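There's a structure below that I have some questions on.
As you look at this complex, bear in mind that one protein chain is not there, while each of the others sits in place.
For clarity, chains are labelled A and B in written order, and residue numbers in each chain start from 1.
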Amino acid sequence: KNGSPMLASSDGAFTFNIKGLFQADAATYNQDSNLPAAVTARDLNSGTNIRRARVIFNGKMFSDFDYNLTFDFGGAGAEDVGRVHEAWVQYSGFKSAKFRVGEFAPSVGLADAGSQGGSAFLERPAAAEMARNVSAGDTRMSIAAFNARDRYLWSFAVTGNTMSSLNTAASGFNTVNNDEQLGIAARIAGTPVKTKDALIHVGLNYSGIINPADTGAAAATRYPVQLRERPELRVDATRLVDSGAINADSASVTGLEFGAQYKSLFLQSEAFDYRIERLNAATGVTNPKFTGWYVEGGWVLTGESRKYNTQTAAFDGVTPAANFDPASGHWGAFELVARYSTLDLNYHDQAALAADRIRGGQQDITSLGLNWQLTPTVRFLFQGQSVEVKRLNAAGDPIGQDYTAFAVRSQFGF
Amino acid sequence: KNGSPMLASSDGAFTFNIKGLFQADAATYNQDSNLPAAVTARDLNSGTNIRRARVIFNGKMFSDFDYNLTFDFGGAGAEDVGRVHEAWVQYSGFKSAKFRVGEFAPSVGLADAGSQGGSAFLERPAAAEMARNVSAGDTRMSIAAFNARDRYLWSFAVTGNTMSSLNTAASGFNTVNNDEQLGIAARIAGTPVKTKDALIHVGLNYSGIINPADTGAAAATRYPVQLRERPELRVDATRLVDSGAINADSASVTGLEFGAQYKSLFLQSEAFDYRIERLNAATGVTNPKFTGWYVEGGWVLTGESRKYNTQTAAFDGVTPAANFDPASGHWGAFELVARYSTLDLNYHDQAALAADRIRGGQQDITSLGLNWQLTPTVRFLFQGQSVEVKRLNAAGDPIGQDYTAFAVRSQFGF
Partner (left out) sequence: KNGSPMLASSDGAFTFNIKGLFQADAATYNQDSNLPAAVTARDLNSGTNIRRARVIFNGKMFSDFDYNLTFDFGGAGAEDVGRVHEAWVQYSGFKSAKFRVGEFAPSVGLADAGSQGGSAFLERPAAAEMARNVSAGDTRMSIAAFNARDRYLWSFAVTGNTMSSLNTAASGFNTVNNDEQLGIAARIAGTPVKTKDALIHVGLNYSGIINPADTGAAAATRYPVQLRERPELRVDATRLVDSGAINADSASVTGLEFGAQYKSLFLQSEAFDYRIERLNAATGVTNPKFTGWYVEGGWVLTGESRKYNTQTAAFDGVTPAANFDPASGHWGAFELVARYSTLDLNYHDQAALAADRIRGGQQDITSLGLNWQLTPTVRFLFQGQSVEVKRLNAAGDPIGQDYTAFAVRSQFGF
């Protein structure tokens, strides 16, 4: 055990845990100094940010009821205000399925389901992060049925709105919808190969918006669906690719998952197809489709392995064979990681009909990292990334850019 | 016991508890689609909302000092930012009275004092909720003396300002007062009849504003008192009745309480009289008076009873005789509840002198509910309500409406 405080009743019908997770990031961005004036994010914010600062209360009540109440005080770009990150109650008394209701992110992909306390990189791949946020990401009101066995997991959820939260560095208050979004999120995943040393993971996930939020008759885009994503580092929270708000009838995301592990090596890859069905589209204006994928892998230099978690059907972090203790010659575990990720939010970007064009931009990112795990609860991540964004504005001028960034994450949990 | 984690020192002089309470509401509003243009809340927000998300640290120190530190991350309409909900220290070492200082809601009515974790409806009756917020509601700075015996309770408090808190869906920052409100809140209540099966509760409460907040010489209404209330459901936070800000010298609320219980049945009713004394009123402009009342009752179908809590002189929730466990044929407790509530914020609304008119509107609500208590800590509330608002705007046009709403609350605690 790693020292999380835990209380339990003598009959085992009740348990209670308090856990914490803190991640602070520091980064420098190296951008061209002579970028054209049309480029908007010409000076990304080098500095620091608290990415996650969570306190988690969870446990078991009356034998069959599980619960979780998690608060987060971190954020992207700047710390958001303290808010509920997860809050749910689950009935686990049936063998065939578990039922969960409350605020949580239903399982919808391999990168989505992976532990953020043990992640191989600072952020999820852009394509996976964007996919989960359509109808299944963090702080979403959900009701789900699911089950996880030794070799496979299935999950189905009906999802609603996300929690409102003020970002400290926002430029205005949130707008209140007239009616909130309704969506679904489903996943099936399993391990066709699972031996002592090797493992193959495959999965399929689907999520979608049945009814987009109604932002009121006065809104420029009344039923907006918007796809956009940050460049896999959130010390600056600017999004470099963005479809803009599209008036939509519905939207869907389909994802394919592949993972493999052999001893100290792991590899994972996902590909996503995003579709938006427009509402009352004008003649000649078509329904946009977008794609994104990534491949990433790692090698634990000190010989440990990432653990595959059958409850989430995804990889957990690395537990060092020996904790940091220089006097005994122990330095913890070290892991080398690499990723290539691409996301294309252009659709008919050169169409003759301007209303049919979506110039969201294409983003390609190559990342290399070294992860130093001192104990199961303390680690530092060193990560360099090369970002290439190709994008046109409405006038046809290029507003993309190439840059590199270097980041360090300091993390502890309890 | 219901599994709340608790620590105690071996001599009993110190105890420490951590508790949690989470309530998530989902609702649909069914409004007329052809409401007149003058009606403002023509499309209430169907969707979801986290009503309460609390973590509570409380206990006892040095035998005679009690304390409570409660944070809340929920809200009305949208989640407020994380904030202090209660924080007080209390000396309980005298037999005649307990003394409490800090931030808390002093006892000022039967619905006010009732447990929100065990409430029969999603929200308190409008008349009671409005009454407590004049000078005695949540997050108010207070200093109180009180005592609760087996058959009666008395309480007297001097109260100040409420905690500032940003609402995530607000349209602007809070304004800072020049000087803060000063008020009082008092209550006396007891049980003239109390047998094994039956109980009669009566009570009298009074609260008032001695000095309204001074909002500064530049404010349109420098010393405002404003009475307004939401329609007993807070997925949308719009207030449909509202007196407007009235420049006031003082204000007062008097309430009468009645409650009764016989086995699985309970009934409670309160009536309130609200008065505002205007400051420097012009000739012919009189001091407004308003009224509101409600009656509500419930029947626990499965035979359990609501517990009367002598410490609060109000009703607690239902503890199921057997917890939810379908394999054993147990489904928890079910309760049917009904309420009629009315609140009239019109005063001289047809007066010849416009400055004397207050067209705050009249709101009548009929509610029916079914409450499903799976365990002492997990429950779902299903509630339908019919709302009728009659109100005129300054031009004399009707801006009221009739609608129905259906809501579900999912709740757990630990």
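By our rule, a residue touches a chain if its C-beta (ideal position, glycine included) is under 8 Å from a C-beta of that chain, and two chains touch if they have at least 3 such contacts.
In this text, all values refer to a predicted model and were calculated from it rather than measured experimentally.
Interface note: of A:79, A:123 or A:232, the residue touching the hidden chain in the full complex is A:79. Taking the complete complex into account, B:141 is the one of B:105, B:122 or B:141 that touches the chain left out. Hidden from this view is one chain, which touches chain A at 2-3, 5, 18, 20, 22, 24, 26, 43-48, 50, 53, 55, 73-74, 77-79, 81-82, 166, 168-172, 323-327, 374-375, 377-378, 410, 412, 414. In the full complex, chain B contacts the hidden chain through residues 7, 9, 13-14, 16, 18, 57, 59, 61-62, 64-65, 67, 69, 71, 73, 81-84, 87, 89, 91, 93, 101-103, 141, 160-161, 163-166, 173-180, 214, 216-217.
Please note the rule applied: only the chains that are shown with their structure count from here on.
The centroid of the Cα atoms in chain A and the matching centroid in chain B are 38 Å apart.
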